[in-house]
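This view holds just a subset of the chains, kept in their places.
Naming follows writing order (A and B), and every chain is counted from residue 1.
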Amino acid sequence: MCKIKAVHAVNSTICISQSTKSAMKRGDIVTFGEGRKKAAVIGAAGFAGIELVRLLVRHPVFELVAVTSDAFANQKVSDHYPALIGQTNLSFCANADLDRSELDIAFLAVPHTAALDLAPALLEKGITVVDLSADFRLKDADIYEAWYGAEHTQRSLLKEAAFGLPEVTGEELSHAAQRHAKGQAVLVACAGCYPTATSLAAAPLLLAGLGDAGSSVVVDAVSGVTGAGKSATERTHFCFANNNIEAYGVAKHRHTPEIEQILNIPNRLVFTPHLAPVNRGILSTVTIKLAEEASDITIERLQQLYEDYYAASPFVFVLPQGTLPKTSSVVGTNNAHVSVVLHKPTRSAVALCAIDNICKGAAGQAIQCANIVFGFPQAAGLEGMALPI
Amino acid sequence: MCKIKAVHAVNSTICISQSTKSAMKRGDIVTFGEGRKKAAVIGAAGFAGIELVRLLVRHPVFELVAVTSDAFANQKVSDHYPALIGQTNLSFCANADLDRSELDIAFLAVPHTAALDLAPALLEKGITVVDLSADFRLKDADIYEAWYGAEHTQRSLLKEAAFGLPEVTGEELSHAAQRHAKGQAVLVACAGCYPTATSLAAAPLLLAGLGDAGSSVVVDAVSGVTGAGKSATERTHFCFANNNIEAYGVAKHRHTPEIEQILNIPNRLVFTPHLAPVNRGILSTVTIKLAEEASDITIERLQQLYEDYYAASPFVFVLPQGTLPKTSSVVGTNNAHVSVVLHKPTRSAVALCAIDNICKGAAGQAIQCANIVFGFPQAAGLEGMALPI
């Protein structure tokens, strides 16, 4: 009843997703004329790194050829992450041993300042760099230096970096794609996890100028423990993180200037991040005072504004009025669930967004940006669905 | 080496707590001249009800003589809550079977409107009523009717009710204690869980007039699942609540007018409650725009203001500057951990409070109020310590 035909020479995939928002239809075949693109993940043993590995081993075009980790060099990926047993035979290699000669793209899942050191040489070799660190996110290097306490050694590169939050900075990424199409290697600075969730919640309203320019924007966001990274510390120990809700970094979290930059609200953000005992997920709750001229906006119009804003996005779903996002509904996916609610007595809006901090907030978004830069469908390799329970 | 002396006739307890804030010292003996007081818990099978049972079976003066539940009538408490095996032989009795004749105090852990029906008859019989429902919390019956969608049938009683949040409404409780000392039965309307956490965070600042009167107060609070009650629903099913963070009741939660009443901020509150996968605990994060005249307040002065405000409270601990509250540190206790942080760029303060929603946010506070009304030390029977891990 079924015939198997080998088509190893051709790069193609068949859409089997029934996504109600996808431009592709079930059965569409996507063919990539020039063959697969070789990708490496630098810093693959951490949480964002291994999520890149999870996604890339199934990507229809990118071919994951190398994953680096000094700590785990020469050990099999699946020995450390047994979910990958049977999915890949790759071993980690030491950073110094990475063969850059044939790479088309490198994903940097490294601590801040490390990307400053790595990116220039890669770009010079013609390798496109998608950086998940904070090193190239802030347009103003002085702000970087103030918040990260480190010298920004690549100020000229900073200007070239496209900011990677496609639903908000699509234009920057389009330009990068155009340069890439001309044969240039490009640099993408992917948005952080809190900035992604927060901006997706607030952008339609704030970027439309509906916020009161004289008021603060208050963001309280709750993250899962993957957000605290893979290092085993007291904060990440099961027995301390379990059964606990806490805030941290109040009034000083480094994602503050990044959110202010994206939403164009300089010195107006009060951002308080929290930890809750889940692995993955961020729920960002954004409270915005409406501008006086928006004081009689109806919830229906606001809802429409949001739906219009995200109409073309394959990943962002504006929930029906009255429905609120849950992090569990997006775990393991590149999706964002967004809601907006009006609070008449204070002339405010409360906008909420749930994402998977490690996927849409890190690795998934990086691949989405890479897809855009390479001219692939945005959702290639990112069709994952969350578990319903 | 040790001698046992029976003193059954005497009501007394020995303080063995080393609490750094207690007026009592280790070894102090507290003697209660008139004998023990008989207490009942009406609606004892729910979460607040069973927490009352847990605390009352160890209370040095209140003697728990009856616990009611129509659903579990004639079944042993410990059959339903095996943590109580060996702690009590009480069985639930049907509400209709409750013998009110010898009661000194009744705790009502019932749904709203039920307390409207129950309280008058109890008070008439001379039984002091500590109500954990919302029925007597709102001073303005019209607001009650608007938010709870039910007629307030006991408007006259409403005036007599003392609001039960001792750290803020101590005066109301003192008056009640005076009336009780004269032999009157009194009615206490205990504060709700979110109002307790939120008010303990914000009261020192807002009640001192340091908030900007023209700005909203933004409260994002995260609660454990006990806050959703004992009813088994989709929301409380393990498989839906686990691995999930979500907001609920945005812009319409019934604790909104209660918080506005306590903090005297009518129509200025934007309150967004959230659920996270822990059993117990609320973390309330309150963002407050400072009044212009408070714009140059230092964190040291703010910290001092908080420490002074709670200096006499045995339960509220203002954490050292730079330390933030964790819900796990207060689980199972009547304690509140409070912090306040300044955010200069927006002239705001972020105040945080962690409590156990079922203890300080419900049953523990009810007993604290009862202790005050009866003239016992506030902390009698409430000396519990959280597990360090």
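In this section, contacts are C-beta pairs under 8 Å (C-beta built on N, C-alpha and C of every residue); 3 or more make two chains touch, one makes a residue touch a chain.
Just so you know, these numbers come straight off a predicted model, no measurement behind them.
Of the identical chains making up the complex, 2 are displayed, while the complete assembly in this file numbers 4 copies.
In the analysis below, only the chains that are shown with their structure count from here on.
For the pair subunit A and subunit B, the distance between C-alpha centroids works out to 41 Å. Remark: subunit B residues 215-216, 218, 220, 222, 224, 239-240, 243-248, 250-251, 267-270, 272, 274, 276-279, 281, 283, 285, 287, 289, 324-328, 331, 339, 341-343, 345-346, 348, 350, 352, 354, 389 touch subunit A in the complex.
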